[in-house]
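Just one protein chain is left out here, and the rest sit where they should.
Think of it as A, B and C in the order they're written, each chain with its own count starting at 1.
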Amino acid sequence: MVYSETVEIRGHILDSGTFARVLDDVLEYSGDYRIEKLDVGRTHTDESYVKLTVLNDDHEQLDRIVMRLQTHGANKIDPGTALLRPAPHDGVFPDDFYSTTNLDTKVRVEGTWIKVVNPEMDCGIVIDGEIARTIPVSDVRAGEQIVCGINGVKVTPLPEPERGDPSESSFEFMTSEVSSEKPQALLVRQVAEKMRDVKARGEKILWVGGPAIVHTGAAPALVALIEEGYVDVLFAGNALATHDIESALYGTSLGVDLDKGHGVPHGHEHHIRAINRIRAAGSIADAVSEGVLRSGVMHAMVNKGKQFVLVGSVRDDGPLPDVYTDVIDGQRAMRRALDGVGFAIMVATMLHSIATGNMLPATVPLVSVDINPATVTKLADRGSAQATGVITDIGLFCEQLASELVVGYKRD
Amino acid sequence: MVYSETVEIRGHILDSGTFARVLDDVLEYSGDYRIEKLDVGRTHTDESYVKLTVLNDDHEQLDRIVMRLQTHGANKIDPGTALLRPAPHDGVFPDDFYSTTNLDTKVRVEGTWIKVVNPEMDCGIVIDGEIARTIPVSDVRAGEQIVCGINGVKVTPLPEPERGDPSESSFEFMTSEVSSEKPQALLVRQVAEKMRDVKARGEKILWVGGPAIVHTGAAPALVALIEEGYVDVLFAGNALATHDIESALYGTSLGVDLDKGHGVPHGHEHHIRAINRIRAAGSIADAVSEGVLRSGVMHAMVNKGKQFVLVGSVRDDGPLPDVYTDVIDGQRAMRRALDGVGFAIMVATMLHSIATGNMLPATVPLVSVDINPATVTKLADRGSAQATGVITDIGLFCEQLASELVVGYKRD
Amino acid sequence: MVYSETVEIRGHILDSGTFARVLDDVLEYSGDYRIEKLDVGRTHTDESYVKLTVLNDDHEQLDRIVMRLQTHGANKIDPGTALLRPAPHDGVFPDDFYSTTNLDTKVRVEGTWIKVVNPEMDCGIVIDGEIARTIPVSDVRAGEQIVCGINGVKVTPLPEPERGDPSESSFEFMTSEVSSEKPQALLVRQVAEKMRDVKARGEKILWVGGPAIVHTGAAPALVALIEEGYVDVLFAGNALATHDIESALYGTSLGVDLDKGHGVPHGHEHHIRAINRIRAAGSIADAVSEGVLRSGVMHAMVNKGKQFVLVGSVRDDGPLPDVYTDVIDGQRAMRRALDGVGFAIMVATMLHSIATGNMLPATVPLVSVDINPATVTKLADRGSAQATGVITDIGLFCEQLASELVVGYKRD
Partner (left out) sequence: MVYSETVEIRGHILDSGTFARVLDDVLEYSGDYRIEKLDVGRTHTDESYVKLTVLNDDHEQLDRIVMRLQTHGANKIDPGTALLRPAPHDGVFPDDFYSTTNLDTKVRVEGTWIKVVNPEMDCGIVIDGEIARTIPVSDVRAGEQIVCGINGVKVTPLPEPERGDPSESSFEFMTSEVSSEKPQALLVRQVAEKMRDVKARGEKILWVGGPAIVHTGAAPALVALIEEGYVDVLFAGNALATHDIESALYGTSLGVDLDKGHGVPHGHEHHIRAINRIRAAGSIADAVSEGVLRSGVMHAMVNKGKQFVLVGSVRDDGPLPDVYTDVIDGQRAMRRALDGVGFAIMVATMLHSIATGNMLPATVPLVSVDINPATVTKLADRGSAQATGVITDIGLFCEQLASELVVGYKRD
């Protein structure tokens, strides 16, 4: 059976986004809706009016949706009269108590609308004669009359801030957040699935990576993914390749460091020696064929015959001979390599992520993985709206991705 | 004179928020609109259709608005035919070149719609016979035919992600960001103005503060604001009061530290001695009247006869005798002190900010100031939608606020 | 065979920490040392002098150590004369080129010390007649004379900043960093090993946790660890227990949210209903025995008969009936529960981590895990010097820890 309630809202609900939020919340709470009436304010000074029927096959859930919509100023057309029940014990509300918002609220008791004197969120409402006030659960006494359910309650939303008043409006863009508080194990699995699909369709997977791939110990996992065919194109800068090669060439000392969990000592000159060795060989591929470079990410890319585009930056040492020092030439090379790419994953790099995001058509799905929320946000801010962000640890992310995609992958 | 263009959009534009974004962008770009037609999809599976006239008294600005709306899939009803102009020099577009999005794009040339082969944002479109492609400004050659203006261009927005597919949708909440990249000097002035207004109305100003007020050297500014009457109520924890009193009691050594810019050495026992001294006196007010405590924020509050509520936390040392150790008692004391508060400012504290935000009616405006964006975001996330966030340096913020509000304020 | 070089340093090398850094670097680079002579400046205005022999069984590595020590101002007693080799190609140094620091540097060529005109780090030194200058690898031309090895090179370290000049010295505390760029998979394994050891010794494992354990999807992993006996005591606040219980009670809706990767909608009233249900039952244990609470972290703790201490904070809703609302009472309960604890792990909580760190003897090893470096740093800053910090994703961390410790653990 499907239950329904009809609510209405009036105001500047179209350009303020309120109406969109109402519909979105209904769906988010697994409800459904039917728009009964929509009187559109034709210009931005006119108010609009919506009458909306909300549907759900669970009665309690329907009540919750309606409570939720109240926070946007959508009230029941026929609010009815408040149901009052006594608190069963000190410090305990009745089970179906009305949970308050911090907005102006009125309660209809015996046909009269009473204003709640002290709006506060996450409280109950106690009715004491003709007085209605919020009460925190810890302060309620057994027997006090508590408003239950959603009938007979009406809230008035805040007026929309006037456009052009920044101190009022500048916070609106903060109502949501890039959060690291997500079930990441699930996201890893979803990325893995995407990659399998893309491969199955014969499209290419593009990786864009920063040097933290090496520092966080993610390189072995990435090598496994390269060997298994999950890396078709790699975009990076001088740093990723240099640290990877440094790790391959000065295995013992740096290997020890990585195994010990220490970072590379500051001022360390290994990276500049590594660069010099590859410059002497002529190119990374030459260093592989001469047997100078025998392991690591770049070695795996060369060995599998995969394409990489390294573009330099002003802070580079060296750079490696394969690095485009002219950034416009580098952009051209990246554009050429985008052909056939069906999925892009960006790991631990802001500069090259944004550069790639600038070039990718919006139709190519894109995942950005970083422990720093700013990297992920900036990408979306620059217009790569198709991006999915994962705020997580690079090392553990690549480790788990390899476990999902590479049969028998087990790090030593 | 007012220019106008009529555009249309079709799709799930109501619950997806697309329609709200279109209207918002028109206003944001200082245009105006008239809704000509709105066919509402009654349920969430039905598509809606909008026909919208966009108005502006500047023709060029109108073109920009229409280009902007294209990114949401709103195209001109009568797109016309593309205007082509030759690039004036190598590496230079004509002045009014069409600036691309990364969405699927078509151009109408001589009556035929041609698909742009390689969508990329922030480029121009070059027409070469029957081929249309994006070109970055650095690659254009003199004489190439470049699409100019907005006629004859149509873009197709991305399909809305299906509800329930998190990897598609989880990024949507990231399209905006809490940013420290705002003109902060302006925000300080706006806060100052608010405070003057509130005071003029006879309402109280509530401050909620963390210990960083002392560490960042903001205490002298806050003392000046207290003395000038801009602090009616102060909510804080044990830490703010302790560090403030420690600074007052052990002036020389800690004063030197603060003046030198060094933090308090770890394991420092001054704070526990400061607490012990106040415990011996009986209360902060007693310590003031006995002459033990002679300067600082708490001293100024006592001297001006202003109210403070200190509520403890599990990590407290001591605590000071004035601190509520029972957090529910503390909440009750805070609620009592909210009476008459017309404005709240929260500085450098997450715990007490959220506690206060939980209690404040939505009608009390609230400014949260912190160098850490997370503090500000969490507050809004918990439902304090009336909050304005300022991501800035506490020390400089209070310094400038005192300069605005306290005549002759000059830090020594 | 063991190679050796003797170096000397003079200056305020004891209280400045220079001497300690020299010895530390020798060991860090797997060298060894013998102090030949140490003339101690008796007071802080006297200079000290050290003569030190550095030992290593690899000649090239010894050279690197000596180069490294030069950055601290330790130069060879007998510097010899610089070895010059021609650059083999344009853009390539000889293999054993001397890699520069950014300090003042002199080179001895044919018996004369020449000052390098433009010190710059990570370059080579080219000798052109009587001129010595740094040159980046990209600018070297074939045949240019490049200084190789470590002979004949002397650097002068920066003078120590004078004590009391903050603008000079305030940066010194920044020379190292809390970094997320570590091989985390390795750290997980080390934590697992510690836990096994502690259990084997019959000591208790203390967990201190924040609500992000639930948000990040780490709860199932933590439940597995509880059931396997790796959680003897749990310290937390109202939030962890509430979100955990909310997830257990409103499984479907919230379960869906967690599975979908969406956060809990703001203003959601489920948590306050969850609290009310447990308050009605009387306690968490009562809710378990009545069958109201059937899954989750708190359920697992009750079922295994393990101890938890929940201490409230000023921002709490409710709280749950088990929560200490008096923080000093809460501290006492925590202290009592510390008996027998041999290892502490703190996950995603700053408030309770610091509270626990305040109480723990320094002899109890302590691991702090958080995606936010500030949490980990603050703990150490407050004096918990025995702490090990892991900056990583909580969800993936717990997942991997459970995989290491619980045989057959596999998340559904």
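What we mean here is this: contacts are C-beta pairs under 8 Å (C-beta built on N, C-alpha and C of every residue); 3 or more make two chains touch, one makes a residue touch a chain.
All values reported here derive from a predicted model rather than from experimental measurement.
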Quiz item: So which of B:8, B:32, B:104 or B:122 would be touching the chain we can't see?
Solution: B:122
Quiz prompt | Touching residue (missing chain; options A:145, A:247, A:331 or A:403) | solution = A:331
Quiz item: Given the contact definition stated above, which residue among B:55, B:83 or B:137 touches the chain not shown here?
Solution: B:137
Quiz item: Residues of chain A in contact with the chain that isn't shown?
Solution: 164, 166-167, 170, 237, 260-262, 266-267, 311-317, 319, 325-331, 334, 351-352, 354-355, 358, 372, 374, 381-383
Exercise. Over the whole complex, note the residues of chain C touching the chain we left out.
Key: 14-17, 19-21, 23-24, 26-28, 32-35, 38, 40-44, 101-104, 118-122, 136, 138-139, 158, 163, 166-168, 170-171, 173-178, 182, 186-187, 190-191, 194, 328, 331-332, 335, 358-363, 367, 376-378, 380-381, 383-389
Quiz prompt | Residue numbers in chain B that touch the chain omitted from display | solution = 25, 28-30, 61, 64, 67-68, 71, 88-89, 91-93, 95, 97, 99, 101, 121-122, 136-138, 175, 179-188, 212, 215-217, 253, 256, 258-259, 261-263, 265-267, 269, 271-273, 275-277, 279-280, 317-319, 321, 325, 371, 391-393, 395-397, 399-400, 411
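One rule holds in what follows: only the chains that are shown with their structure count from here on.
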Quiz item: If you average the Cα atoms of chain B and of chain C to get two centres, how far apart are those centres in Å?
Solution: 32
Quiz item: What whole-number Å value describes the gap between the mean CA coordinates of chain A and chain B?
Solution: 18
Self-check item: Interchain centroid distance [CA atoms averaged], chain A/chain C, Å
Solution: 27
Quiz prompt | Residues of chain B whose C-beta touches two or more other chains | solution = 166-167, 170, 328, 331, 358, 381, 383
